[in-house]
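One protein chain omitted, others in place.
Going in written order, the chains are labelled A, B, C and D, and every chain counts its residues from 1.
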């Protein structure tokens, strides 16, 4: 008789609930209208969130620690769910206009979320990999779902580069396994913690593996120079899907990075110095490229790349500080980006998004949306009353305190560029304009409005009282145990 | 001579022997088949070359070799040539893993060319590789009918491969090993697997027919629709190689079925009462069983009409696959919870399942024969090429 | 009370969004007046104690505010000018709800800047004040405002983000538990790192001050803003660089301040002179005023960087009242533009038809060019006096500026208000009701503090002394 | 027993070949095949490491990686077919609709 595996359902509950939504969408899609499915999924997402709340501080784990519902997982999971919630709400309005109103949309979204949660909850590299792949594969499908040239090309690009990223990541995983003899974060962290235990050859393999993992993740989160797919995909996919890809998927990928680099490989040599170079490159390229964009959706895509740089900066901090910073930043980033893209989704004439110049005078046609968008842009830019500021602040702080001063300075400088490209559309909206409107006139619908309101309220509230969320995230103990120790 | 060299040489020798044996069998099987078909259709069959037509295969072979080997202008030269080689190579290789007797029974050597832990898996893998031969052959011909024929046949083969793979899961659960020798041993210790897994056997048998492109599943070569399918542009020895592959596959399938479900190289145990030890004679029993199955193949060819392509695919996906899955789950359930009853109730259950399937065959046929339009009764429309 | 004073304008601004259109002007005016009233009450009470509560505990960010001394004086001026701006906006701008809301919103940011005693809080208010300024420019600006806007924002943020990094460094390297000023002073950073951090901080302040190479945004900003001059008033108030250097720079980076003093004073003096020189060539009132303001700010900077008590007091005094009369001048230019539809300095002959406008404008100009008896004089004189003890030559260069100022101001004034009115031009109406108040009140205040400076000086002196004590009484 | 290093070297070569393929090949299918090559290189090294550590998890991982590869094939083919049917090209360079 073999030993019975340790299967505890409770820590899996949040994931299972989401998975149930995915399966329900697959099966019930033939019998129910998509709207009903989306509502079911919304309810399930909320339920999943509640189940996470009940797991708080339980430190439960399953499969001998391969799946762990520690607080870090829960916090990241909540961020993912928030992004999902917003995506689903927006898709209620805009999916039919984007011609992607199939039950498959919901199914794929929920599968992707399942994968995302798996990453956040992962306790070893294999689970992480499974989650990552479920997420990526669903993502490829999502990007291609709309039957249009743009979407399909975006999907292909996403797929090809994404799979290259996966391959590199898997190879890195293999090398890390080779160096440490385990996939489990805890064991890896233990073995890595005592580098002296490893033979020099193994240290070499470990460094190589770490770098490959880094490159693989860099593909997934779009760190330069592995970011080339991002703008194309984000601007080629339907907006509501770009929303999902640029928030939830990115959050999950960062969750994975956090687990792997701040957890398992925290003490491993090599990756950090490479990451700082990548981060610097991302900050420069993302921000500079965004400056040149004339299409607003594409601009947001590049801004997503630029933000990746900031997020990665947080990763460079010590796990305690960096984890907290990342935890805070990810939520804020999700809220902001989702709300901004929700506005775009509601107001765009077609799925290619809107030109920046189309925004002129938006304030006088859609005052509420324009204000909301302005708030989002201000938050993305990192202007203080909004939460984006504290996100940036935390990222700066995390990097600075871990000795990456030059990176903080560089980030500050590139932020200036960011401000310019965020400000331009934001200000254009307030400039009176006599030409006819260039946006979709009937954009205002309740769920989208709700999403935008959620985002804006969140951003403002978290900006004024960051402790509402940061208070939860700040506890260093949460991030110390990323590897599950 | 170092040990490894000796082993290598012996293995090589065995391989050559097996290959030659298979080819001979193939050659004479064509003859037997033609003869038998003649009988079934109340005609004589080949009897001109040699006594009773015994030299017919030889003549065929010589003709094949000396015929002009055409190569269509538009074909992809390399792949076009490679395809039949792949097909025959995989077919021959597959057979080598089947044990023909207990270890050391062949003049002190093992009566198998290779014996892998993953025996049945490796075998399935090899037969799947055969699909490449057909698909590439069709594709490389660079012409319409072969392409479609190749596609069809690949689609068919992979579809039925699923049923095949799934149907033996129950068996594997019982045995707990994928090694052929273990499977045979288990049957020696208990009883022939056909008793416990009759449903699975039925599924496997059907799948085997489809895998080897035999009637009633010989769609790829449906002349009315696709000329000669993937073979259209082939001639001479390459054509012969494909034919060879098909027949060798048939032999291999027979051998697998014999091994998996009919005790392999062991004879029926009760015969031991007649002549002690007869059930344990190596090779003989296997050959006998293979022969029986081959006869079955021919018999079926003579009896059953060909399926329509859509029926074929539906049959595979909508009946075979779920049934195989059901069989697996059922067996799993039995092993998990009712093991204390012994194995025989399971045999009964399986048999009941099979009988129920037969009894309900009309209802079931409704299920897979179309979307309830009663299309079966209609004099099916003329089907265009391409089965899509 | 202090919290109310800081946030009342913001509340008012939000309130305006839900106020019916009819009452917006009244509500805004009332809020602005109330803020000023609160400020005066605080003044009467002699400032407030330091109020400090943790804001974001884990990060050591506190909500620490205090209004006393210099900060109170500047806050008062801010409240006062916001009121004036509200008054004029209500008259000048059709449907002024948005503008009023922005004015009030900005007032909160500005008062917050002065009240903040926590670096991050300071930064937050610093950036907060930026948003209404940008919006004013975006909504009410002229054609090429986008360029001006981007320039303005880019410069400001370039500095402020580096400032943020330097704040983080300051706390981390000094090991202070919080960002509160008091804590940071207790845990100073020493050595060369202090200088680097100071440079980061200074960049932000130099942009805001503005100091010479970082001033390029200023003229565009003023030129592209709405003709009425209301945004310019607030923009003028937003030149908080001098205050920042005084309140935080000197206290937190005493060694670096001393070390960099010669360079900074040189820059300041150069700025003053250079700006005056440029101003001389301007034919657009707004640009002229912008450069005039720049020139004054050079003075302020000179005073602050000299680290001499007299000069610092003078700088703060000048900073406070320069806002007053430069702001009022912008408004007077706005009135002029309303009447003749141009901002050109060579329209000619306005005085004959609008005597009161011309008169008040001239009086304000006198204040600006530091005619004795007006508030500007006390400030500039003190600065020169104090700075002379530190660096006579630089002070001399800066001193030339005062003469230059008289030259450019009077030339422009002369070509606009005197000279002959061109034939066939429209008749220029004189000041009407509210406009009297708008120009008169600042002038009255300027005269009052020009003659009787004791209240303001008494208010500032202790604060300046306290700050300079950080230098170890050099 | 063949030393692990040999396997590693082989897998490294395979991986590099795959990488080169990804970087130089222009048709989607070829890029895609190169990716598969990279995955198999990873599989090889996983198995080699699993053997050298005497630990079965490595082999389990191979199983999962194989599945992933298959899933990728399915989805990738679907995407490529969708594009191919519309445009008759799978050359990555022809997908210029999203340049910029």
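As a working rule, a residue touches a chain if its C-beta (ideal position, glycine included) is under 8 Å from a C-beta of that chain, and two chains touch if they have at least 3 such contacts.
Criterion: contacts and distances are computed from a predicted model.
Asks: Of the options "NADH-quinone oxidoreductase subunit", "Dihydroxyacetone kinase subunit DhaL", "Cytochrome c oxidase subunit 4" or "phosphoenolpyruvate--glycerone phosphotransferase", which is the UniProt protein name for the chain that has been left out of view?
Replies: Matching the unshown chain against "NADH-quinone oxidoreductase subunit", "Dihydroxyacetone kinase subunit DhaL", "Cytochrome c oxidase subunit 4" or "phosphoenolpyruvate--glycerone phosphotransferase" yields "NADH-quinone oxidoreductase subunit".
Asks: Among the chains in view, which touch the chain not shown?
Replies: Taken over the complete structure, the missing chain's partners among displayed chains are A, B, D.
Asks: Out of B:30, B:105, B:143 or B:185, point to the residue that touches the absent chain in the complete complex.
Replies: B:143
Asks: Just the residue numbers, please: which parts of chain A touch the chain that's not shown?
Replies: Output for chain A: 1-2, 4-5, 23, 26-27, 29-30.
Asks: Just checking the interface: what residues of chain B touch the absent partner chain?
Replies: Residues of chain B in contact with the hidden chain: 11-12, 15-16, 18-19, 23, 64-76, 79, 81, 84-93, 96, 113-114, 121, 139-145, 147, 151, 154-155, 158-159, 161-162, 165-166, 169-170, 172-174, 176-178, 227, 232-233, 236-238, 240-241, 309-310, 313-314, 317-318, 321-322, 325, 328-329, 332-333, 335-337, 339, 371, 386-388.
Asks: Tell me, which residues in chain D touch the chain that this view leaves out?
Replies: Residues touching the hidden chain, for chain D, are 63, 66-67, 70-71, 73-74, 77-78, 81, 85, 88.
Throughout what follows, only the chains that are shown with their structure count from here on.
Asks: Please give the intersection of the contact partners of chain B with those of chain C.
Replies: none
Asks: Could you tell me the distance, in whole angstrom, between the mean C-alpha positions of chain C and chain D?
Replies: 63
Asks: Averaging only over C-alpha atoms, locate the centres of chain A and chain B and give their separation in whole Å.
Replies: Each chain reduced to its C-alpha mean, chain A and chain B end up 51 Å apart.
Asks: Mind listing each pair of touching chains for me?
Replies: A-C, A-D
Asks: With touch defined as at the start, can you tell me which chain D residues reach chain A in the complex?
Replies: Residue list for chain D touching chain A: 4, 8, 11, 15, 18, 22, 28, 31-32, 35, 38-39, 41-43, 45-46, 48-50, 52-53, 55, 57-58, 60-61, 64-65, 68, 71-72, 75-76, 78-80, 82-83, 86-87, 92, 95, 97-98, 100.
Asks: Looking at the complex, which residues from chain C come into contact with chain A?
Replies: Against chain A, chain C makes touches at 55-59, 120, 123-128, 130-131, 134-135, 137-139, 141, 145-146, 149-150, 153-154, 157-158, 161-162, 164-165, 168-169, 172, 200.
Asks: List the residues on chain A that touch chain C in their complex, please.
Replies: Spelled out, the residues of chain A in touch with chain C are 324, 363, 378, 382-385, 389-390, 393-394, 396-397, 400-401, 405, 408-409, 412-413, 415-416, 419-420, 423-424, 427-428, 430-432, 466-467, 470-471, 474.
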